[in-house]
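Certain chains of the assembly are absent from this excerpt, and the rest are unmoved.
Chain nomenclature is as follows: A, B and C, assigned in order of appearance, with residue numbering initiated at 1 for each chain independently.
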Amino acid sequence: MALKVYLSGEIHTDWREQIIDGAKGLDVEFSAPVTDHDASDDCGVAILGAEADKFWHDHKGAKLNAIRTRKGIADADVVVVRFGEKYKQWNVAFDAGYAAALGKSLIVLHGPDHQHALKEVDAAALAVVEDPAQVVRILRYVLTGDLS
Amino acid sequence: MALKVYLSGEIHTDWREQIIDGAKGLDVEFSAPVTDHDASDDCGVAILGAEADKFWHDHKGAKLNAIRTRKGIADADVVVVRFGEKYKQWNVAFDAGYAAALGKSLIVLHGPDHQHALKEVDAAALAVVEDPAQVVRILRYVLTGDLS
Amino acid sequence: MALKVYLSGEIHTDWREQIIDGAKGLDVEFSAPVTDHDASDDCGVAILGAEADKFWHDHKGAKLNAIRTRKGIADADVVVVRFGEKYKQWNVAFDAGYAAALGKSLIVLHGPDHQHALKEVDAAALAVVEDPAQVVRILRYVLTGDLS
């Protein structure tokens, strides 16, 4: 068994690297959105032309990023959604709902402060964790049965 | 043509009533989550038994509410998602993603302050508005062609 | 909102009647398998001709019953699966898996003795209850928001 895992969520800490490093040796193929904040925000106007209105500036970028995001989620067996301490992160909750509707196995990663606010997202998940190392342990167990 | 419309979002203002009142006379059937805040939070333990741990308290409730939420979205032609000024409202973004993955027509209702944070949700929508009255005008136009 | 509810499970107690009676006045349409034990066992040979071999006797009957069972589950919004004290009841667990794969909202009804043996079925459910009255309360809450 091999797993495709999409890593959705905040881009200000190294949680993706922790998971990818920890999962070395496991049969996992990871994907993720573009995590360069400036590139992600400005890709639309950079390629498709400038916009005077911020709404359309953002709109063009969000649609380009959707090509990658939707492909990543559609191909995934497991979608990990990570909510950090700051920001609204509505795109992450959107990804979680999108993944849930497609029947993907959902793992939610967040600190205890967000527990109540994320109860609907957590209720759609197969696992709720606080630490990237737990995601690694889940992937190892699912693929190998190893709990060590 | 008749439309089924699901109204997802904050429960602290009367935006749902404004839309439902404004749409009187149109062939629209509305549905929505339970909007009694206390009932929504405590339904799980009230029916299924108390939990010492807040996580499971919330978990039971979120799952009961999901019976209604999923039915409402699955049956809808149009899903309106409303983001208010306060709170995380991740469940609303989750509903938006869920609806988008099912191919529902999405209308997003939010103030200008949230524009950048909601760009991915807006990019999946067929209309982005600031005022419930605009939702009514959309429903009237879609059903009757009337722009007045 | 109206709900279609399929009631799968044991036929030796009056749990279906309790739910149907309790839900009087709610906008629910119930369906269920044929609950006449002898008819359900012998329908195949009664209509399609006798079989010397018990396997084919049962096979013909199980397939006729499947016409009703699959229709009931496919049309349902909510599938309630009831596990009684006795018998293997593998058909009930089969219905639960069938319903889960179709994305139906699942409610599991069983006593505490079966908790460990049903953990995989419970894990796929949106509610786990011990008493038919709880199913009625869930249906009332989902349809009306009333927790009384």
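Going forward, a residue touches a chain if its C-beta (ideal position, glycine included) is under 8 Å from a C-beta of that chain, and two chains touch if they have at least 3 such contacts.
None of these values were measured; they are calculated from a predicted model.
This structure file shows 3 copies of a single chain, while the whole complex it describes contains 8 copies.
By our rule, only the chains that are shown with their structure count from here on.
Farthest from chain A in terms of Cα centroid separation is C. Centre to centre, using the average C-alpha position, chain B and chain C are separated by 31 Å.
Between chain A and chain B, the centres computed from C-alpha atoms are 23 Å apart. Multi-chain contact residues of chain A, defined as those touching 2 or more other chains: none present. Every residue of chain B that touches chain A in the complex is listed here, in rising order: 54-55, 58-59, 61-63, 65-66, 69, 83, 87-102, 114-124, 128. Within the complex formed with chain B, the residues of chain C that make contact are 1, 3, 77-78, 105, 126-129, 134, 137-138, 141-143, 145, 147. Interface residues of chain B facing chain C in the complex, by the touch rule stated above, are 31, 34-36, 39-40, 42-43, 46-48, 60, 63-64, 66-68, 70-72.
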